[in-house]
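One structure is given below, represented as structure tokens, and several questions about it will come after.
What you see is the complex with one protein chain gone and the rest in place.
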Amino acid sequence: MDLLSYFLRRLVQAVPVVIGVTVLVFFMIHLVPGDPARTMLGTHASPARIQALHKEWGLDQPLWVQYKDFMSRLLHGNLGDSLYYQESAGTLIMGRLPATIWLLCYSTVLAIVIAVPLAALAASKKDAARDQVVRAVPMVGLGFPPFWLGIMLLLLVALHSGGFFPVGGYGNGFTGHLQAMFLPSLTIALGISPILIRSLRASLLNVLESDYIMTARSKGISERRVMYRHALRNGVISTVTVLGINLAFLVGSTVVIEQVFAVPGIGQLMLSSIFQRDFPIVQGVTLVFAIMVVVIYLAADLVHAMLDPRVRFD
Amino acid sequence: MSEPLLEVRDLSVEITLSRGTIHAVDGVSFALEPGAAMGLVGESGCGKSMTLRAILGLLPRPGRITAGQVLFNGKDLVKGGQRGLREVRGGSISMIFQEPMTALNPVMRVGDQIAEGPRYHLGWSRSAARDRALELMRMVGIPDPRRRMRAYPHELSGGLRQRVMIAIALSSEPQLILCDEPTTALDVTIQDQILKLLQALRRDLGVAIVFVTHDLAVIAQTCETLAVMYAGRVVETGRVEQMFREPHHPYTLGLLRSVPDFDVVRDSLEAIPGMPPDLASTFTACRFAPRCQFAQDDCLAGEVNLREIDGGRSVACLHDDACAAAASADPVIARV
Partner (left out) sequence: MATAAAPIVTEPLVVERHRGFRERWYRTPSFVAGLVIIGTMLTLAVLAPVIAPYDPNHQDLTQLLQGPSSQHWLGTDNLGRDVWSRMLYAARVDLQVAFLAVCFPFIIGTVLGCISGFYGGWADTGVMRFVDVVVAFPFYVLIIALVFVLGPGTRNIYIAITLVGWVSYARILRGEILVAKRQEYVLAARGAGFGDARIVMRHLLPNVITQAIVFAMSDIVLDLLAIVTLGYLGLGIQPPTADWGTMIADGEQFLTTHWQLSTFPGVAVVIVGLGLSLLGDGLADLLRPE
């Protein structure tokens, strides 16, 4: 089976998940204790306003009708209107999306740049001092609250960098983004690299003990080539899946990191909307985040299939 | 006797584990002439594979060579260190492994794997290495090599994979190929094809072979000389037909009697009773004595070392005459 049909099959498999996601997001409103419309609009809202919102959200309809309306709106790209801004939730979210995607891609790259050499370093000499040190990293690293790590980076780097790394914002242009988003991306990268290092090291060790590494060595090629061409390539395969799962987690930490570094992404939009009790936006952002995760899983599978010819033939 | 191609002298390999040090190979010596084929047999865990891997310095962690020499064309590979080893690996010596599935890199096209040695060790140009790979695939009998070059290992059958392994081993025109149970993982019919291929290559290319196996039938088919290993030591060496006709070590006799598929139909198969000893312990007696039907009190007095007997053979047994007599009274095979 070629790559395209593999991808199409995975795409079809993702459809039920996406439908499930919409159901869950739809039910969010019904988890609100009491009258959602009153809760969202606050105690000072006029009865007429509450009544209007009831009608807009279709709260007086039976559940399945509500879901049907929700879905048909969704399929037209309509996430509802903001209660706070005079704009649709979709427009607001789209405007904020680039910053979040920037943050995600940037931190993925940084995480790989951090994790791969460290794991290779550790695995190349098992139980040596450098291995012990690298193995200790995940132990300590797992307990770091992402936002606190961000604050510490602000304190230790941004405040001493003479403005080179700004304490917040998105920056202008490509190099501007690269500079301004460095610390927030680094925070997220540091947050997931412990798990990456751990899994990459384990799979590298596994690979290094396999027969084909011995075959490679028996060809008399350099140890460097054995490590990079044979071991790393195989070790990375299992890590791609782990990276995919962790990227999903990482997507979540962007919410908090955007808050710490004042990055104008959808995470920050979600938090500000929470304080403005702007339900449609919170709901829309939640949905967008979930779709992003589904896309990331798909991408991880695709990369996996590209790296590992065996997958496509299953 | 001409100058040996490979001479292993008093080679010892130790594996340090948490439960103690295992003396996997303990003072093994043998020699091999250019173009010759030697078998190295024994039960699993007797150190035969370790010996083979030690020759190329490919011991699995945490194994290491603690004593001895590996002389290849008169040069000591143990003393030469990693640099010297890399010279001969994929140069004058290559290796074939047991499991062709796991011994090939699953994410690399087989053509690239064959061409890798010439390209990155011998420094050939990309196209020359490619052509060489194609030629080798043809030589080892892979049908439609142009298409198969682009295949991944999992797309090939077990027999074809082992042929790819052999092509890799041949890629540098070696003087010596070390085979680590190259047919164990294959079907009997495929096994036969691979053995015939190795024999043909040996005849045509004049390459010497060390054949590690636990299968005496394979030895009978491919080798001229044989070294039998037991518990980390060589217990008997000699020419194959002599040893099969008249084994002088009780362990060799036991191995021969437990083989089911020689031409002669025997009444019953005899397994050797007992278990091989723990190689972490120290020995003060003949290592085989507890399992030996010819054992006497003097066997327990101390370790029994290899000594030369008639016909260029060596045996590590005090009562080898009794064993040989028993073998001729009840021949294992009439003719190999």
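Remarks
Each chain carries a letter (A and B) given by its place in the written order, and its residues are counted from 1.
Basically, a residue touches a chain if its C-beta (ideal position, glycine included) is under 8 Å from a C-beta of that chain, and two chains touch if they have at least 3 such contacts.
Because the structure is predicted, anything quoted here is derived from the model rather than measured.
Considering A:V32, A:V65, A:V109 or A:V133, the position touching the chain not shown turns out to be A:V32 (whole complex).
Residue-wise, the contact with the chain that is not shown comes from B:D215, picked out of B:D76, B:D215 or B:E303. One of A:L53, A:V263, A:V282 or A:A300 touches the chain omitted from the figure, and that residue is A:V282. Interface residues of chain A with the unshown chain, by the touch rule above, are 16-18, 20-21, 23-24, 28-29, 31-33, 138-140, 142-148, 151-152, 154-155, 159, 248-253, 255-256, 259, 270-271, 274-275, 282-283, 285-286, 289-290, 293-294, 297.
Throughout what follows, only the chains that are shown with their structure count from here on.
If you average the CA atoms of chain A and of chain B, the two centres end up 53 Å from each other.
Chain contact summary for the complex, chain A toward chain B: residues 126, 209-212, 214-223, 225, 229-230, 233-234, 237, 307-310, 313.
Looking at the complex, you find that chain B touches chain A at residues 53, 56, 58, 60-61, 82, 86-91, 94-95, 97-99, 102-108, 113, 116-117, 120-121, 152, 154-155, 165, 168, 171-172.
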